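Omission of a single protein chain aside, the complex is shown with its protein chains in their original locations.
Letters A and B name the chains as they come in the text, with residue numbers starting at 1 for each one.
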Amino acid sequence: MSRVREGALAVGAPAVVGVAAVVLWQATVTGLGIAAYVVPAPADIATELAANLQVVATAAFGTARNAALGLLVGTVAALVAAGVSAAWRLAADAANPLVTATAVVPIVCLAPVFYTMFGTDAQTARVVVAAIAVFVPVYVNTLRGLRTVAPVHRDLLRAHAATPWQATRHVTLPGALPFFFTGLRVASSLAVISALVAEYFGGPVDGLGKAITSAVASSRYALAWAYVVGAVVTGLVFYAVTTLLERLPDAGGSPSARR
Amino acid sequence: MSRPTSRALPRGVPAGLAGVLALAAAWEAYKALLPDDGWVLGDTRILPRTTDVAMPHLWDMVARAAEPLTSAADAEPLWLATLRGAGSTLGVAAVGWLTGVTVGLLVAVLMARFLPARAGLLPWVVLSQTVPLIAIAPLVKRWGSRLEIGALDWQDWMSVAVIASYLAFFPVAVGALRGFTSPDHASTDVHLELFRAYGVGWWATFWRLRVPASVPFLLPALRLAAANAVVGTVVAEVSTGLRGGLGRMIVEFGASASADPAKQWSPIAGAALVGLAATGVVALLGAGLRRYQTGEEAR
Partner (left out) sequence: MSAVVATGVGRVFGPAGGAGGTVALSDVDLTVAAGELVSLIGPSGCGKSTLLRLVADLDTPTSGSLTVFGKTPARARADQDYGIAFQQAGLLPWRSVQANVELPLQLHGASRAERAARAAELLALVGLTDFAGHRPDQLSGGMQQRVAIARALARWPRLLLMDEPFGALDEMTRERLQDELLKIRAETGAAVVFVTHSIPEAVYLSDRVVVMTPRPGRVVADLEIALGSPAERAARGIALREDPAFFERVSTVREALHAGEAGLPARDRGAAGAPDRAGR
């Protein structure tokens, strides 16, 4: 297959599928007269979104703020913990079952508890939920990266009588960077999801989750879907930002350095 | 030479127990040492309150689980109600998981077989993993009371299962496709050329090569799908208010936490249990497929 055709397929095919899906959706909803509570037509969602752009953006910003704070706190905590675990085997073993469990347990169930602990009028509980969700992938990936040192590099540094700190700085840390970024990419999505879902469990009335719930409660389904669009955009922005972060020249993680 | 290591108790077990105990100790120590009101910086509370309402003693949580659910005379004990709720949640999650996995696998086969399908669908499926799809959970709320599809009377739990299957679908579709196409990517892998040399068709290659080769990719995807299905179920239970499951219990008990703070911890523990059980079952499934999980004896 020619390169041109391949390129056309890579861009064209998803576009065709996307457009076809929206058209089919619109046709089904209007053609079969499907009620808005099942699923509203895309055109109605777009109309609501355009009419309420400001409100949707404000709600998205509220959720994004919690997600960003949670991402920051969780990442910093995970990096510290991964450093400790890499240096001290016992700590890694002790943390292992807790981390494994945290990865498969619905963390967001703790949201009501955190609302009680930090106050139902504060955003803190949502930040904490996001931070815990973020902690797991960043910790697991970074620790794996810190432990993945090529034997030839270990020998090399030893042969050159490098101090442990030098070995860490010149080999272990740069080698772990791509792993860290992989974890961060996963975490960025989790942060948004967790911050948003935590809103379903209570707390103050701002944010996308609350907005969706209240739009549904007042039977404004197209508006609720407009907020969902806001959530999707927020998720994409988070993913894009963390992906771009890895491309920064100072991050040392040029894609070619990955292996 | 590997005998001594496999015979010994896994080195992590005592350390892991110590880790769990350390977390429990940290909870009680924090509660004992820090002020009731936590630590407030400006108008933001940085460290949580330590009152019995905010942070009940661990033993109170356990004791509360043994007591009756409500003050009604015939109320069952809280732990039993929790187990019942956990069973309900696990059941709905299982239906969601099965549905999501089935559809995910079918879509993956479709994408593996037809390049245009892959080119058209895969970017959307991958993209979908980076966005909070779960946000739509409250949107299925009204389906239960009003939706009828032919003879099928739509039940509330089905709405919840739809959300769960939706979240289970995506990792399976991506993971299975990655697995099915893994023989294409490995530049050193001669298997595909071997099958070509045998002169067998696409489907024979699919069953004999692509499916076994997909196992290492599929198992993590199935585990992730199980965890996602549980999260989806609990969240959808919360946002649709479905009775019987843990999600509803957590929110209800959380709302009355000021009067009975230890109560909400039972369904929370139940949710953790469901998450562990769901992924545990899938992990057991993986143990049966162990021989597919290693590549050719590596050099």
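Just so we're on the same page, contacts are C-beta pairs under 8 Å (C-beta built on N, C-alpha and C of every residue); 3 or more make two chains touch, one makes a residue touch a chain.
Nothing here was measured: the structure is a model prediction, and the numbers come from that model.
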Among the displayed chains, the hidden one touches A
Given A:R5, A:R89 or A:H160, the correct residue touching the omitted chain is A:H160
Which residue, A:L9, A:A57, A:V171 or A:L245, contacts the hidden chain when the whole complex is considered?
A:V171
Footprint left on subunit A by the chain that the document does not show:
150, 152-153, 155-162, 166, 170-171, 174-175, 177, 252-254, 256-257, 259
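Assume only the chains that are shown with their structure count from here on.
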Parts of subunit A lying in touch with subunit B, wherever the complex brings them together:
9-10, 12-14, 16-18, 35, 37-39, 90, 93-98, 101, 103-106, 108-110, 112-119, 122, 124, 188-189, 192-193, 196-197, 200-202, 208-209, 212-213, 216, 219, 221, 224-225, 227-228, 231-232, 234-236, 238-239
Residue ranges of subunit B in contact with subunit A within the complex:
11-12, 15-16, 18-20, 22-23, 38, 44-46, 48-49, 53-55, 115-116, 119-124, 127, 129-132, 134-139, 141-143, 146-147, 223, 226-227, 230-231, 234-235, 238-239, 246-247, 250-251, 253-255, 257-258, 261, 264-265, 267-268, 271-272, 274-276, 278-279
